[in-house]
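All remarks here apply to the structure that follows.
Missing here is one protein chain; the remaining ones are kept as they sit in the complex.
So, subunit A:
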Amino acid sequence: MYEGVVQDLIDELGRLPGVGPKSAQRIAFHILQADPADVRRLAHVLTEVKAKVRFCKVCGNVAQDELCRVCRDPRRDPAVICVVEEPKDVVAIERTREFRGKYHVLGGAISPIDGVGPDDLRIAELLRRLADGTVTELILATDPNLEGEATATYLARTVKPMGLRVTRLASGLPVGGDLEYADEVTLGRAFEGRRLLDV
């Protein structure tokens, strides 16, 4: 145990995701020895991020204003919505530069173990967006794990009466990889999702 405020800092850092007690201690001493200006800048952005960043009132992505950059952009296709779990998934899909529609961020996935049910996610907001009929396709891009799949199944069942096109991202082989290194489950999925090679 360290004295007073040093220990407080270590405790606070230790609560961050992916930071264990040893790392928390290392970061704390790094901060102690750092230039005061650097530390002030860090403290400033920390308060700034809580004060300024909000969540887009349409899609739930992180935003500086009422709407996020994607929702503000008139060139984005309002007929297609891609549903993801977290804002970081939006960033990942944006990097592909392939998708020109809009997003909807759920804020997690259904998982009773973690106490997360449909009401804890932004599903009601999604249904409201779908109500006016502009959206024709819903792309379900939740994580390809059990909870993500369950969330996708739940959404597909819920929106079924609306009669829109519901698609799920494909699972399969990583590009540029070797077939032999793929695990059996992924390879099995890739077989299921194989497509006709039209030449």
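The working rule: a residue touches a chain if its C-beta (ideal position, glycine included) is under 8 Å from a C-beta of that chain, and two chains touch if they have at least 3 such contacts; residues count from 1.
Please note the rule applied: contacts and distances are computed from a predicted model.
Colleague: From the list "DNA replication and repair protein RecF", "Acetyl-coenzyme A carboxylase carboxyl transferase subunit beta", "CO or xanthine dehydrogenase, FAD-binding subunit" or "Electron transfer flavoprotein subunit alpha/FixB family protein", give the UniProt name belonging to the chain omitted from this structure.
Modeller: Answer from the record: the omitted chain is "DNA replication and repair protein RecF".
Colleague: Looking beyond the chains shown, say which of A:Asp35, A:Asp132 or A:Asp183 touches the absent one.
Modeller: Only one listed residue reaches the unshown chain, and that is A:Asp183.
Colleague: Quick one: which of A:Pro112, A:Pro161 or A:Gly176 touches the chain that's been left out?
Modeller: A:Pro112
Colleague: Which is it among A:Leu16, A:Val53, A:Leu127 or A:Leu146 that touches the chain not included here?
Modeller: For the chain that is not drawn, the touching residue is A:Leu146.
Colleague: Considering the entire assembly, which residues of subunit A contact the chain that has been omitted?
Modeller: Touch with the absent chain occurs at residues 110-113, 115, 117-119, 146-147, 149-150, 153-154, 157, 181, 183-185, 188.
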